[in-house]
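Removed from the display is one protein chain of the complex; every other protein chain stays in position.
Chain lettering (A and B) follows the sequence in which the chains are written, and residue indices restart at 1 in each chain.
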Amino acid sequence: MLKNRPTLAYIVGRAGWYAVTFFVAITVNFFLPRLGDANPVDTIMAKVSEGLDATSAKAKEEAYLKEFDLVEVDPTGKVKRDAQGKPVRTSLGHQFVNYLGMSVRFDLGSSILQHPKRVSEIIKAALPWTLALQLPTIVLGWLIGNGLGALAAYRRGVFDKLMYPLALLASAVPAFCFGMLLVYVFGIRLEWFPAVGGYDDGLTPELSFAFFRSASYYYVLPFASVFSIVVGGQAIGMRSMCIYELGTDYVKYAKLLGITESKILFYMFRNAMLPQLTGLALALGTMVAGALIAEMIFSYPGLGMAVLTAIQGNDYPLISGCTLLVTVCVLCANFSVDVLVGFLDPRIRAARQTGK
Amino acid sequence: MRLLKQLLKSPFFVLGAGLFLLTLSIGLLGPSFTNVDVNTRAGLAYMPPSAKHWLGTDHMGVDMISMLVAGLRSSLYVGFLAGTVATSVGTLIGLYGGYKGGLIDDVLTVGTNLFLVIPSLIVLILLSASVENGRSLTLIALIIGCTTWTWSARAVRAQAASLRNRDHVALARINGFGTLGIVFFHIMPYLLSYIFMVFILQMAAGILSEASLSMLGLGPYDSVSLGKILNEAKTNEALTDGAWWAFAPAMVLITTIVFSLYIINTSLEGVFNPRLRK
Partner (left out) sequence: MIDARRARHSRAICSTSSARLAVLGKRAAGALGLGLLLLGLADCRPNRAQEDDKGSVFPRTETFYLGGRQWGEPSTFNPIGTPGWPISTMNLLYETLLMYNSLDGRMQPLLAESYAVHDDSVEVTLNAAARWNDGQPVSAWDVTFTFGLGQRFKSLNIAPIWQYLASVRAYDKDGREAPEANAGQDYPRRVVFALNPEKKNPLVVLDALQAQIIVPRHVIEPLLAERHNDLDEFKKLKFEHGAVSSGPYRLFSSSSEKIAVVRDDDYWGNVALHGGKKPAPKYIVHPLYKSNDAFSVALRQGRLDLSTTFVPRIWLKAEKGVRSWLDREPYFLSSSIPMLLVNHKRAPLMDVHLRRAMAFAINYDDIRELSVSGYSEPLRPGIILPFGLERRFFSEEDAQKYGTWFDPARAKAELAAGGYTSVFGPRGELVETRDRDGKRVPTLYVKSPTGWTDWESIVRVAVKSMRAAGIDVRERFVETSLFWNALYEGDFDLIMHTPSTQPSPSKPWSRFEALLTSRDFVPLGQRMYKNIGRFNDPHAPGYDPRIDELLALIPTLTDDAVRLPAYRELNALFMREQPYLPLVYRPDTFYEFSIKHWANLPSAANPYLPPLIPGDRLGTNMLWSITPVSN
């Protein structure tokens, strides 16, 4: 069946590779945070054990270890002990199997630092803010950046000479530099926009006009800090691609043939767009990592800051949960782009049909 | 050297190379001109620019110019090392996979995708948590290099794949050259210009990555870097107190380096790829 449907074969093939990548990634995702020396229970103990004597402290520590499945328990729920009376720690392999089982049920465990909050709760609460900040920024930036780049490729002249270095500069400024600059100039010096927060302190998130108005007001600076960089990067890329395409033989031939301009443009854009699409997919996939810095500078609610504090506190479940999310995003994005490109790029279609 | 002459004709290249050489010379020759001492408290915290301290002092009272020169040196070092590592690893993998094709190529591609997926942030934290001696510049550079090579691998692989079926390669194979020999003597020379461009971009990316990591507070323990200067400006509230000398020069430096590298790259592209020259 698959032999007669090369498209389906292609999709299934790519899906297969991605599945393998995903499994290896989830393994790495689990083991890396746990290879460090520090035990997160020690961090909690340090916070809560001041003033306790030795026996109370030990009881507390064992309670926590049991909570996080870091020690073996017998069927009655009591902690198993070895010959010296110390609790038996669960082996790493055992923990991994438990982890796989839980992930399939979308249960990512409970956070260690924010115990007893579940990781999925934390992610669910914070994710919308990250998405709200990054998604429109990147998509809009991509669209406008490509538009500007294409425009510059056409009009060469003054517009190009002006836009090109500007776009290059915009993409060269690191996101946090620009963010800090915006905070300083517009938030602190001129006080035109708020410097910290996601919405007004006097409001709570709800479906009301006042809330959305306030949220949009607080949205401007974080948006601007990421937007200009995306625009800059995309514009440059698109400009080079368009210039390249403009000089290709098929475009010249088509023009000489007298084919309508819009048709030529259509094919040209489609060819120039392909690598840009890949770029978009990558950007969307690494959203959370990029969100980290913007959220830190603007004290913006979202997943980024949660991940950073989790990393600094060795909060394994939250780290694993978030990196798993990023992994899934990246892989899905890449997969969908591969499929999309497979449809749009005739070279790949041809390669499929004739065999690699 | 005809190449060099061609490059010098492009105003972009002159601008970019000039800026880069300027920052490089500040970094390399700076210590010979000013006394670079990042440990001495030379004045009060956040003193504004004056005759004695041209760019004021930072939160510890250290002369800002010393900090900037030291930071510049560190950032350039990290960029260079990370760029070299990333380019070498990426090029080797890309060349090998691109030339061989088939199963090896597929395996390497999957491996490349894998590395794409692991956030370099995680690796850095884990290593810093388990190594008591903490993060040094070299360690950070190596990690950045080892996690960002994927881009150059992909780029080089595409180019190598297109060269695979050229006549001179087939000739070399007939003559009995091994894989390594073909890759190094018959494919790579054609890609040298491309690899060099890739190196420039990897270096820029390395500098940006290090600055971002330092900004998050995950920078080197004992050394000063430009990202660390910015991070300390933020946490010590230079922004709120209007101490622009504590962060604006560092920002300008980072942007200038990366910008100049980008310009160099574009002008190189313009020279090597004639179609873009129009």
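Following the convention adopted for this analysis, a contact is a pair of C-beta atoms (placed from the backbone, for glycine too) under 8 Å apart; a residue touches a chain by one contact, two chains touch by 3 or more.
On a predicted model such as this, the values are computed, not experimentally measured, just so you know.
Student: Looking at the full complex, which residue from A:12, A:63 or A:162 touches the chain that isn't shown here?
Tutor: Among A:12, A:63 or A:162, only A:63 touches the chain that is not shown.
Student: Looking at A:197, A:275 or A:342, which makes contact with the chain not pictured?
Tutor: Selected residue, touching the omitted chain: A:197.
Student: Per the definition of touch given earlier, which of A:71, A:108 or A:150 contacts the omitted chain?
Tutor: Per the contact definition at the top, the residue touching the missing chain is A:150.
Student: Pick out which of A:126, A:170 or A:241 touches the chain that's been left out of the picture.
Tutor: The one listed residue touching the chain not shown is A:126.
Student: Of the listed residues A:138, A:246 or A:274, which contacts the missing chain in the full complex?
Tutor: Reading the full complex, the residue touching the unseen chain is A:246.
Student: Could you list which residues of chain A touch the chain missing from the display?
Tutor: Residues of chain A in contact with the hidden chain: 37-40, 42-43, 45-57, 59-60, 63, 66-67, 111, 113-117, 125-126, 140, 143-144, 147-148, 150-151, 154-156, 187-188, 191-205, 208-211, 213-214, 216-217, 219-220, 224, 246, 252, 255, 261-262, 265, 295-296, 299, 301, 305-306, 309, 312-314.
Student: Just the residue numbers, please: which parts of chain B touch the chain that's not shown?
Tutor: Residues in contact with the chain left out: 39, 41, 44-46, 59-61, 128-129, 132, 134, 217, 221, 232, 234-237, 239-241, 278.
Heads up, the rule we're going with is that only the chains that are shown with their structure count from here on.
Student: How many angstrom between the C-alpha centroids of chain B and chain A?
Tutor: 23
Student: Could you pull out which chain B residues touch chain A in their complex?
Tutor: On the chain B side, the touching residues are 106, 110, 113-114, 116-119, 121-123, 125-126, 129-130, 204, 208, 211-212, 215-217, 230, 233-234, 239-240, 242, 244, 247, 251, 254-255, 258-259, 262-263, 266, 269, 273, 275-276, 278.
Student: In their complex, what parts of chain A are in touch with chain B?
Tutor: Contact set of chain A toward chain B: 17, 20-21, 24-25, 28-29, 32-33, 35-38, 165, 168-169, 171-177, 180-181, 183-184, 188-189, 236, 240, 243-244, 247-248, 282, 286, 289, 292-293, 296-297, 308, 311-312, 314, 319, 323, 326-327, 330-331, 334.
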